[in-house]
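Encoded as structure tokens, the structure appears first; notes follow it.
A single protein chain has been omitted from the complex, and every remaining protein chain is retained in its original position.
On to chain A.
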Amino acid sequence: MLEQQLINGLTLGLIYALIAVGYTMVYGVIQLINFAHGEIYMLGAFFCVTLITAAGLPFYVAMLMAVVCCAMCGILLDIIAYRPLRRAPRLAALITAIGMSIFLQNLALIIWGSRSKPFPRTALPGYLTEQALTVGSVGLSWLQLFIFAVAIGMMLLLYLVIQKTRIGTAMRALAQNRTAAALMGINVNRVISFTFALGSAMGAVAGILVAIYYNTLYPTMGYTAGVKAFAAAVLGGIGSVPGAMAGGVVLGVAEALGAGYVSSLYRDGVAYAVMIAVIVLRPSGILGRAVTDKA
């Protein structure tokens, strides 16, 4: 029972972590909570399914293309909605972010309708729908293993990009001091675009994984996932990438345990409770440094 809850929680937590890094990276470079990030996650799922059902593409190809499309959507989102407000008060950008979230949600409603859709399971490689192993009452599916592998792989990749590449170093420099970064010759807008692309790609992967895992997708799916991932990012310390990863996993496990041992009614409440507790007890999060408010 406990083991099963832990496995389920870990699966969910890795997905939250994938979404949370998008919030935290964007916050790191432009100090904006990109509320439309949850919608990019939703679009990832819809793009993937549409490419499978309407274009007849094989699953892996559809997934890759959906991720690339979402990366481009992320870049466009920044250029259209946020870039014109770079010098405006932060509240203006924040309200715009909420507006973009609502806009994208409604756009999806118009295109795909409000009814939830199943994921086209027949397009999935056969093994994904089978049980990988069962020990006593604890089961682990290939799908869960697939989620573990993809999520952990993506995060390792992200870590390497941020730590080892030229543009990754530029991202870190930009997050630490924008003026100094520009004075080094860094094209600030390009690095911001890159950050959006990277975060959106991670979010899209999460959206696809969730749609497969729960076998459902709908235009408002980005809302709850977004709030939870945001809570995970806050828990880890907004702006800290390792923090967002850890925050996601902790939150996923806490949620599964809360649902398993208290009541499944409290599942969603756990995220809010965690967020409130962090804000009250340690606003800088687990791994974040204490920051003074720059607003």
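The definition used in the following text is that a residue touches a chain if its C-beta (ideal position, glycine included) is under 8 Å from a C-beta of that chain, and two chains touch if they have at least 3 such contacts; residues count from 1.
Keep this in mind: contacts and distances are computed from a predicted model.
Selecting from "Electron transfer flavoprotein beta subunit", "ABC transporter ATP-binding protein", "Dihydroorotase" or "Aspartate carbamoyltransferase", the unshown chain of this assembly corresponds to "ABC transporter ATP-binding protein" (UniProt protein name). Among A:Leu76, A:Ala180 or A:Val262, the one in contact with the hidden chain is A:Ala180.
Not every partner is drawn; the one left out touches chain A at residues 166, 169-170, 172-173, 176-177, 179-188.
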